[in-house]
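This is the structure I have questions about; it appears just below.
As you look at this complex, bear in mind that one protein chain is not there, while each of the others sits in place.
As written, the chains take the letters A, B and C, and residue 1 is the first residue of each chain.
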Amino acid sequence: MNENKYFSNLTDRERAIFEGGISMGSLFHQFIGTPVNIDSYKSLEKAIEESILLQPAIIKVVVKLNPDLIKQQSGSMGYTTLEGKMLYVELTTKINDYEVTTCISYVEELDYPLMRILD
Amino acid sequence: MNENKYFSNLTDRERAIFEGGISMGSLFHQFIGTPVNIDSYKSLEKAIEESILLQPAIIKVVVKLNPDLIKQQSGSMGYTTLEGKMLYVELTTKINDYEVTTCISYVEELDYPLMRILD
Amino acid sequence: MNENKYFSNLTDRERAIFEGGISMGSLFHQFIGTPVNIDSYKSLEKAIEESILLQPAIIKVVVKLNPDLIKQQSGSMGYTTLEGKMLYVELTTKINDYEVTTCISYVEELDYPLMRILD
Partner (left out) sequence: MNENKYFSNLTDRERAIFEGGISMGSLFHQFIGTPVNIDSYKSLEKAIEESILLQPAIIKVVVKLNPDLIKQQSGSMGYTTLEGKMLYVELTTKINDYEVTTCISYVEELDYPLMRILD
């Protein structure tokens, strides 16, 4: 990549953390609000997974949408829209030899979906 | 639906046209910008299709992303992001017995993706 | 507009309704999720208003975000994100001499934001 020189002020670890943050922020706003229900969530999981995996520096992605929550929030209309707390995503970014795994998951104690770095 | 009384000023055809417009405007902003390439576009097509089909009044959906354009725009990064002119979508809305098919497709003569009603 | 011939199957009223639906669906997905609080909602109202007004066929726009709801949902973080039920938007589309006003507003009885045509 030609862009390496723009990152000479970061260690590989710092850059992997930065790319993880960008990808998490992006996917959150890209997919939140999508209509989903218990029959369609598997195809949405797959589409999110494949689209994240295309991005530079990303080498592994796990996407799990919470079927219980999707079912429970699907009221009389038979569907709901994707919300942050339904999301579990792990994505691994790699810069040179350094790998970092970034995660978004609903944290009960905080009552919101938290993005963080896993060790 | 309890909402019927809010539409007493529209014919079934007018309401089917209105719902078609809403769904087209929504899906456009929901999915434009998603990373996509020649290997992932099928899963994205499926996810868009299934998510639109959940919405009230919609009884049929066809989604075709343009693989040639996706391939051509996937530069050195190996992927591109979904743009309006890559989209072909037909969706059919039904209000009581009246069905209307709304379409978005790239129109060469206009050089932009046009949303319109098919007969 | 060169696109007129693609709408020869619609009356002016039907096309004004269609354009109203598209604009409502678009703005909903464009702006939902934006961070907002009691100090910033006026600038967000203005930006939404000005951006909708640019679109073809739209001649008038009113945007009111609900300050009570914004205040009430702004928890310990001091802000919230824009939700459908905080939105009141009226937009008027005009095709030739025919004007239609489309509205989104929270309807208590339905407990969701409803898009409809005002008379």
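Rule of thumb we're sticking to: a contact is a pair of C-beta atoms (placed from the backbone, for glycine too) under 8 Å apart; a residue touches a chain by one contact, two chains touch by 3 or more.
These figures come from a predicted structure and were not determined experimentally.
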**Prompt:** Among the chains in view, which touch the chain not shown?
**Reply:** A, B, C
**Request:** Just name the one of C:Ser43, C:Gln72 or C:Asn96 that touches the chain not displayed here.
**Result:** C:Ser43
**Request:** Determine which one of C:Ser51, C:Asn66 or C:Thr101 touches the chain that has been left out.
**Result:** C:Ser51
**Message:** Take the complete complex as the reference. Which residues in subunit B touch the chain that isn't displayed?
**Reply:** 29, 32-33
**Message:** I need the residue numbers on subunit C that touch the omitted chain, in ascending order.
**Reply:** 30, 33-37, 39-40, 43-44, 46-48, 50-56, 77-79
**Item:** Touch residues of subunit A, complete complex, unshown partner
**Value:** 2-3, 6-7, 9-10, 13-14, 17-30, 102, 107, 109-110, 114-117, 119
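The criterion applied here is as follows: only the chains that are shown with their structure count from here on.
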**Whole-Å gap between the CA centroids of subunit B and subunit C** = 19
**Item:** Shared-contact residues (touching 2 or more other chains) in subunit C
**Value:** 29
